[in-house]
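Removed from the display is one protein chain of the complex; every other protein chain stays in position.
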Amino acid sequence: MKYIIITNNPLVRDTYKDKEVEFYDIKYQEILQTVKNKIALGHKILTHPLSGSVKPKETPYKSIMISKETVGANATEVDLESLEIIEDAIATCEKFKERSDKWTPQVLKDFQLVDFTLIDSAIDSAKV
Amino acid sequence: MSKLRVVHYINQFFAGIGGEEKADTPAELRVGEVIGPGMALKASFGEEAEIVATIVCGDSYFAENMDKAKEQIIGWVKEQKPDVFIAGPAFNAGRYGTACGAICEAVQNKLNIPVVTGMYIENPGADMYKNKIYVFPTKDSAAGMKDAAPLMAKFALKLGKKEKIGSSKEEGFMPGKRINFFAEKRGSERAVDMLLAKIAGKPFETEYPMPEFDKVAPNPEIKDITKATIALCTSGGIVPKGNPDHIESSNALKYGEYDITGVMELTSDKYETAHGGYDPVYANERPDRVLPVDVMRDLEKEGKIGKLHNKFYTTVGNGTAVASAKKYAAEYAQKLKADGVDAVIMTST
Partner (left out) sequence: MKLELGYIQIKDIVFGNESKISNGVLTVDKAPIEALAKEDERIKSVTLDIAKPGESVRITPVKDVIEPRCKVEGDCDIFPGTIGSVKMAGFGKTHVCKGMAVVTAGKIVGFQEGIIDMQGPGADYTPFSKLLNLVCVFEPVDGLKQHDYEEAVRFAGFKIAKYIGELSKDVKPDTTETFEVCNFKENMEKFKGLPRVGYVHMLQSQGLLHDTYVYGVDAKKILPTLMYPTEVFDGAIVSGNCVSACDKNPTYVHMNNPVVVDLFKQHGKTINFCAHIITNENVYLADKQRSSNFTAKLCEMLALDAVIITEEGFGNPDADLIMNCTKIEKKGIKTVLVTDEYAGRDGGSQSLADADPLGNACVTAGNANEVIVLPKLDKVIGTLDYVNKIAGGNENSMRADGTIEIEIQAITGATSEVGFGKLTATY
């Protein structure tokens, strides 16, 4: 399956130089929104947007894999299952409080690493 | 122990100022006054609490000046230093119910003062606020005051004394918030018990009722869209200019049916939105943006659809109770059917 990784995690961008990665310097919930926009263009979501037990807005990082191919001709169709998953995730995300913590650079790196291992766990699965 | 201090919020009607015609009465603080339903609360409080002030506000005034009214009321409540804040009960009055909910939520969140209100289960305020504040179920009319007042008063005392609050079943408020407690048995044992009951076909009570989303199964496809009659409907509040049927800007109590025979597009001189929940500028500039009559006429001309139905149905989705919305749609669906409409495009905002 050909895929694109949508991420705001610099570690994912820097490690996957050989893969198709779209990096955006935006917030966690904006990544979900970006993926929703991609789904509206016919891409399918391939990994669960709420991967990981570190809660949304606690970790600032999120990486999501979507299909490179779009559904239907000229991206006119929407994969409803993908849409439902991302909309549920956006709704879930809203219930968590924004945290104003100033994370230290080391903690941010740890968050990046955990997010990286979550998306990395899907790479093998996507090889089929 | 000194008496607990209570501040009570009511609308213009229960303050005896007047009905709908007085709904624009601005908020006012009446220190030391116990008014209307406050008397019933007072009777239930006995010697334990006293209403130190009553705040009266017109329902339209509150709805139309929400931020200002909230700020003003919060300031008054803060001055009165109450141990607990009570609003209503609002029974089945929609705007009063949402006002009670909104002001309670603000007092709770901004001042950290416990709050309680009451209303009829189908009051739109119930759905909007029962997961944020304590809302007691009441009858649908003021005749329910004698039942509601003692329950709300008793619970208010509990809140004021900072006693531990139990579940909705124990306390009587509407279920809306999840409350933790320690069960007698561990989770796995409760799961086995539930499993045994389920296998045996005996009644059991789930500990977490899954939310049921009202999923609508799609109808079969239209065989030939070029011959179909298609209607436009909206919850975006598009109405003829001047809103002839006075559809409410929120918690709509009705829907409208309007003829668009010969209307090729919705222009700002003839149509507008009655919706009070979004910035109306773009909708009013070009009502087609919400109810796309222009595009439908194009499709009609191009022969891509049979025809656009000559009537549209409209209401305001803003805070309107799901039960009401269902009722309206069920009613006009029959009219659409009788008129031979094959399909409907429903737009929202």
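Letters A and B mark the chains in the order given here, with residues in each chain numbered from 1 onward.
As a convention for this text, a residue touches a chain if its C-beta (ideal position, glycine included) is under 8 Å from a C-beta of that chain, and two chains touch if they have at least 3 such contacts.
Just so it is clear, the structure is predicted and the values come from calculations on it, not from any experiment.
In the whole complex the chain that is left out makes contact with A, B.
Although one chain is not drawn, the whole complex shows that of B:Ile179, B:Val295, B:Ala323 or B:Met346 it is B:Ile179 that touches it. When the whole complex is considered, the residue among B:Gln12, B:Thr25, B:Asn123 or B:Ser168 that touches the unshown chain is B:Ser168.
Within chain A, the residues in touch with the undisplayed chain are 45-48, 50-55, 58-59, 65, 85, 88-89, 91-92, 95-97, 99-104, 106-107, 110-111, 113-114, 117-122, 125-126, 128.
Mapped onto chain B, the footprint of the missing chain covers residues 131-132, 167-169, 175-192, 194-196, 198-199, 204, 206-213.
Throughout what follows, only the chains that are shown with their structure count from here on.
Between chain A and chain B the centroid-to-centroid distance comes to 35 Å (mean Cα coordinates, whole Å).
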